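Now for chain A:
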Amino acid sequence: MLSTFLAILRRDLLLSWRGRADLLVTLAFFVVVVCLFPFGVGAEPNQLRAIAPGVLWVAALLASLLALHRLFAQDHADGTLEQLLLSSEPAVLWVLAKIAAFWLTTGLPLVIAAPALALLFDLEQSALPVLTLSLALGTPILALLGAVGAALTLGVRGGGMLLALLVLPLYVPVLIFGAGAVDAHLGGTGAKAQLLLLGGGLAGALALAPWACASALRIAME
Partner candidate 1 sequence: MEWESWSAFWQMGGAAPYVWGSYGVTLVLVALELVLVLRRRKDTAARLLRWRRAVGKDVGGPQARMESIE
Partner candidate 2 sequence: MLQATDLACLKGDRLLFRGLALTLGPGEMLRVAGPNGVGKTSLLRLLTGLTQPEAGEVSWHGTALRRSREDFHRALLYLGHSAALNDLLTPLENLHFACAAAGDADVDEEACMQALVRIGLARQLDLPARVLSQGQRRRVGLARLFLSFHRPLWILDEPFTALDVDAVADLAATLSDHCAAGGTVVLTTHQEAPFARAPQVLNLGAYAC
């Protein structure tokens, strides 16, 4: 079982590496969106400091949404998905492997880039670990929920916009707790509660989302 999981993970990572230009687009999108905000709201340092957590989180959320449609599209087109559904290994296993690879290649770069971008907003140094941790806990949830949406809209015309419509309302709690964690730290109340909730959310999403995603894929292939 583990070897199947690893084989799929390895293959998806290899594919991402061979098509790495796509990954850079996601990261570049994140950076550009974050850098747009000062032009929109003005470069007043206090204001920038105040909006930094929200801006970084919204940008990370949009960037991971942008990459989502790639998650199953290629495998759907070339017939790999069919073969995966016929695997004797449980579907949840390989779905999880694909989501893990997806997060490692699109989510993790955002988590790493976020502290550097936070410096552009003059976010307090002490808040950087909280920001990183909140993104590290939150972006996997985005990937898991997004995978369900991507599976549901697989091969549907206008799928990209539809995917955004399906997934964005579900992202709201993650955004609230993620940006809230940084805000709470800055406000002095401590981010523990939000981070715990994000962790709980991640556990819940890990338990339920791959399962929902697998049934959605099965439905999509009928």
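Regarding selection, all candidates are chains of the complex that A comes from, given by their letters.
What to note about this one:
Heads up, the rule we're going with is that a residue touches a chain if its C-beta (ideal position, glycine included) is under 8 Å from a C-beta of that chain, and two chains touch if they have at least 3 such contacts; residues count from 1.
Since we're looking at a predicted model, the values are computed, not measured.
Screening 1 or 2 for touch with chain A: in this complex the touching candidate is 2.
Remark: chain A residues 3-4, 7-8, 11, 14-15, 18-19, 74-75, 77-80, 82-90, 94, 221-222 touch candidate 2 in the complex.
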